[in-house]
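Some chains have been omitted; the remaining ones sit where they do in the full complex.
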C-alpha cells in the first residue's frame, strides 16, 4: 500500500492528482493489473473528469453546490457539514484503474481529481 | 466468494454493515489485497459515509428523497419504484476496500452502509 497526502486550500476544491497517482503507481512496481485508489475520509471524494480545462472540474463543484446546498432544514447532523458527507457519497470514495506495461491507463481527456467538500484540510489517498 | 444477508425494516433505510463486512473479510483469510463488496439488487446500493453519528447517513437518505422524489410524471417504469432504481445508480452497487494484515482498512470516521431504497426486503452482499 502506498499513501500520498494532498493539502487542500479552500472549503470546496477540485485538485488534479493525476501526476501523484501515476508516481504512486510507478512506485508499486506493478506491471499489469488493477490499482485501487481509496480516500479514508467522509467529506472528500475521488472522481475522474476532464483534466485539460479546469473549468470542467469547477463546473462539477458549482453544480454539486446547487444539488446539495449547505445548511438545509432537513439536515440533522450537528457538524454543519452534512452537505459535504452527501456529496462524498454521490461521487464516491474509491476509483479503479487498469495498469498496463507499468503505466496507468487513462483516456486522453481523463484526469483524476480529489474533491474537497469540507476544507481546507490535509487529505490522504491510499493506493493498492 | 462470501455472502451475507441483511434484513431491512423500512421503505428507505441506511444500515451500517461495517461489522458484517469485517467478519466476512476475516473469513476469506485474505492477508493483503483488495476486497470487492457487491450487491446483486437494483433498488438498494452500497456507500461509505460517517458511521459514528447515524444522522449523517439519514441526512443522505432524506436528501436523496428530495433529489429523486417518488412518483414523478416523467417516470415510465410501471413498478412504482423508479426512484429506487435511480438512487441506486447514483450511490452505486459495489465498493472496494484495501485489506492489510488481514484487517479491512477504513478511515476513523468511515462506516460502510447498505442503502435500502425499496424495502423492507432481505438483501444480500457478495464479498470477493
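Points worth noting:
Going in written order, the chains are labelled A and B, and every chain counts its residues from 1.
Keep in mind that, in the parts below, a contact is a pair of C-beta atoms (placed from the backbone, for glycine too) under 8 Å apart; a residue touches a chain by one contact, two chains touch by 3 or more.
None of the values given here were measured: they were computed from a predicted structure.
Of 3 total copies in the complete assembly of this structure file, 2 are presented in place.
Here is the rule we use: only the chains that are shown with their structure count from here on.
Chain B has its Cα centroid 20 Å from the Cα centroid of chain A.
Chain contact summary for the complex, chain A toward chain B: residues 1, 34, 36, 38-42, 67-68, 72, 74-79, 82, 85-86, 88-90, 92-94, 96, 126, 128.
Considering their complex, residues 32-34, 47-50, 53, 55-56, 58-60, 62-63, 66-67, 90-92, 95-98, 100, 105-110 of chain B touch chain A.
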